[in-house]
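With one protein chain held back, the other chains of the complex are shown just where they sit.
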Amino acid sequence: MSRIANSPLTAGTRSLIPLSSALPWLIAIAFLFGLPVVFPSGSALTIMNQMAITIIFALAYNMLLGQGGMLSFGHAVYMGLGGFFCMHVLNWVENDGLWLPLPLLPILGGLFGLLFAFLIGGFSTRRAGTVFAMISLGVGELIAACSIIIVVFFGGEEGVSGDRTMGPEFFGIDFAQQQEVYYLSAVWLIVSALAMYLFSRTPIGRIANAVRDNEERAEFLGYSQRNVRWISFCASGFFCGIAGALFAINFEILTEENLNLATSGEILLVTFLGGVGFFIGPIIGAVVFILLKTVLGLYTELWALYAGILFLLTVMFFPNGLTGLIAMHVGPYKRGRLGVLALPYIKMVGPLMVFILSGAAVFEILFHSREAATGEGEMTLYGLTFSSHGILPVAVAAGIAIASFLLLHRLAPQLREAWDAANPVDRRS
Amino acid sequence: MNRFTTILLAAGISAATMGATYAADNIKIAFIDPLSGPFAATGKQGLAQYKFAAEELVNKKGGVLGGSKFEIVAFDNKISAKESLIQLKVAIDQGIRFIVQGNSSGVANALTDAIKKHNRRNPEDRVIFLNYSAVDPALTNDKCNFWHFRFDANADIKMDALTDIIKDNGNIKKVYLIGQDYSFGKAVAAAAVKFLGEKRPDIEIVGNELHPIGKVKDFTPYARKIIASGADAMITGNWGSDMVGLGKSVISAGFKNPIFTYYAATDGITKTFGEAGEGVVKLVGEGQLNPPVSDRADAYTKAFKAKNPDLDIGQPRITNVMEMLARAINDAGSATDMVKIGYALEGMEHDSLWGTKVKMRTVDHQAIQNVHILAHTKSGITHDYDNSGYGLKTESTVEMASADAPTTCKMDRPAQ
Partner (left out) sequence: MSLFAVNILDGLVTGLLLFMLCSGLTLIFSMMGVLNFAHASFYMLGAYFGYQISAYVGFWPGLIFAPIIVGVAGALIERYGLRRVHQFGHVPELIFTFGLALLIEELVQFIWGKSQKAYEAPLALDFPAFAIAGNSFPAYKVFMIFMAMGIFLVLLYILTKTRIGMIIQAALSYPATVQNLGHNVPLVFMGVFGVGTAMAGLAGVIAGPVLGTFPGMAFQLGSIVFVTIVVGGLGSLWGALVASLLIGWLQTFAAAYNVGMSDLLIALGFEKPLDLANSALRDLWSLTLPQVGPILPYLLMVLILIMRPQGLLGKRET
């Protein structure tokens, strides 16, 4: 009641979402629909479509990891199965005249994901912890391997492909163009994200938190921890299925790769990178990861190496992910002490950039000197063209990297002091 | 008057600069193949050959359309169909209109399908698919389309030639077929059963099996089976790491009978077989390195080796792809009108660097050319593979193999 009274616009109305929490959603909607205007190129749309799909998948994954405390190593299965099923539906639409407007397809994908989550969750959610993680790994590998054996459903090594434009037109749209697919994905992204957010606010979502934190106490309160896990698992499977359907619509092909351990591991990375403790964490993780993969991937073959280093550093120093890093500043901001941090940050950003760029340069030069064909020793890096062979370029890059690191090292105490000043000791527990 | 000259001048300058940028504009060709993962070695070698062929055979001869150069842009598809489609989109977004791909018929099937769809949906920026190595017969039969051109002999053509050799070998009574579990492996097995049944009905097929592609850790159990079956010969279409693994296991398990293959050379395979493969390993393929067919071919091979000491010309047909594409662009007078280029390419007859005529069949876009039976050997080798001293020597040749082979292809042709 007090929350509703806080907001004058909705005072007295029985609103589910007060305006103060609706505002971020409205901004997000406006942002999503404005994006293609700012970035109309085909490659930008390709990246944004991938992001939308990955965000839904990562949010669904975090329903388990963040909210339920369940670590799954085979979650690609539910997205993949939903996607495969949708691919078959698309083919029925094309070949057998099934009537289905494309925008409704994700519901079918979601239901199929839900069905499998229900079946597999029936035995896998009996226990939490390592047993759950290992069963998820086993089931994931089983289904991924089955995809090559059960050719009728999975299409073998080639996978299943189809054509999204063969269905009835949806208000004159046939979804032949990337942009139309983007808007479809964006709508489903908003719908699913909102639904998942609301799920986390329902009693069952809250109890999932309780079971994550202490299953015995939750059990004593009268909640079957197993059923709570099962329900979370099913809900997660449903949204994974939606992501799978959007994948099917976007790429028009599904293969074994959509089910295997690499995909399952990737979504774990994405979610953890963003931060499992926050609803928005997986969203940030997905955006950063896809940008790393596609944009950085255009510039360097070594993107996965950099992503790996970034990931490991995140786990070691910011276990709450990138969102956790942002959230660390909420305290100082509320206390009005963010200004204290500004100067040390500005001082450090220069050396940090130099360190990252020169460190990457060392890798790039070494890589080029080994990979280039004989007689093609020239490489261009940061606008400079030089020969990658010989010790000099590596030595220069390494020298700059070491110097900037030493500078950072000298500046670090200042930052620590400022941080302590911004977060008074009495506030720490 | 003054104003008129200004306009004229301006128009002249802009036309000149336009012409200049047009001439200097590179024609980009997207190379979409595995550059990482278990089949990276095959992809890397293909890339080096494309770069070399584009430079030597096109750019050094003045390029096409009076000065435009070919530029090969590499995209790593990790041998995954999904990744290939993403890379295809990226390539198209970068304005690339020519796609070359070859490793894995599974990927080729996905690509040809996606390109067909793309060209239908986006008639203003169509692309052409130059398939240099994916030999699943379906690509030029049921799944054929106007935008796909295959430069390698397909699995049926190769098996036809291979079984001609087996036919005359009276010692072979039992044959074991083993391959990768995907469209190409299945096509090889089906073709082997068909042609052996026609040409040597007395041969018993003692084994016919498929294994998962790129996933078998240890081929030893398969090798044991092959030996225990008492096979006099083995036929496989395996390539890349699957060929290395299978070859290693079979030989270390003591198999000494002929091994008939499609791709048992380069990428470390020749080295693996080494002495044990002498007189045992036979390949069917196009392109003759040994003995060199001409001084030009000899010089080309030497120059490639000088530039890439660790790589080999494992896919000679790549020179045909580059030369024929260059000719088609010149004939069409445009590097952007894909329909014209497509029509220029189909039916084209070309004299290959490797001494054969290549004819791009109009009806299904399958290149018809001489197919050789090659022996893995040490004697008479001018250009070895894997720097091992061993290489492939032409034993016999089927001229313009399967030129009249039937096809089920029904192509929708765009209006000219």
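Labels for the chains are A and B, by order of writing; each one numbers its residues from 1.
The rule we apply is simple: contacts are C-beta pairs under 8 Å (C-beta built on N, C-alpha and C of every residue); 3 or more make two chains touch, one makes a residue touch a chain.
The structure presented is a predicted model; accordingly, all values stated were derived computationally and were not measured.
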Touching the left-out chain: which of B:N154, B:S241, B:T261 or B:Q366? B:S241
Could you tell which one of A:L137, A:I190, A:I204 or A:L415 touches the chain left off the display? A:L137
The listed residue (B:Q94, B:N122, B:N141 or B:T220) that touches the chain absent from the view is B:T220
Among the options A:V228, A:L269 or A:M379, which residue touches the chain absent from this view? A:L269
For chain A, which residues touch the unseen chain? 65, 69, 71, 123, 126-127, 129-131, 133-135, 137-139, 141-142, 145-146, 148-152, 261-262, 265, 268-269, 272, 302, 304-305, 308-309, 311-312, 315-316, 319, 363, 366-367, 370-371
For chain B, which residues reach the chain that was dropped from this view? 35-38, 40-41, 44, 181, 207, 209, 211-212, 215, 217-218, 220-222, 224-225, 227-228, 241, 244-245, 252-254, 267-268, 271
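The definition used in the following text is that only the chains that are shown with their structure count from here on.
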Between chain A and chain B, tell me the centre distance in angstrom, where each centre is the average of that chain's C-alpha atoms. 38
Can you check the complex and tell me which residues of chain B touch chain A? 35, 48, 51, 76, 80-83, 85-86, 89-90, 92-94, 106, 109-110, 113-114, 117, 121, 181-183, 212-213, 306-309
Considering only the defined contacts, which chain A positions touch chain B in the complex? 41-43, 46, 50, 148, 156-159, 161, 163, 165, 176-177, 251-255, 257-258, 294, 298, 301, 373-375
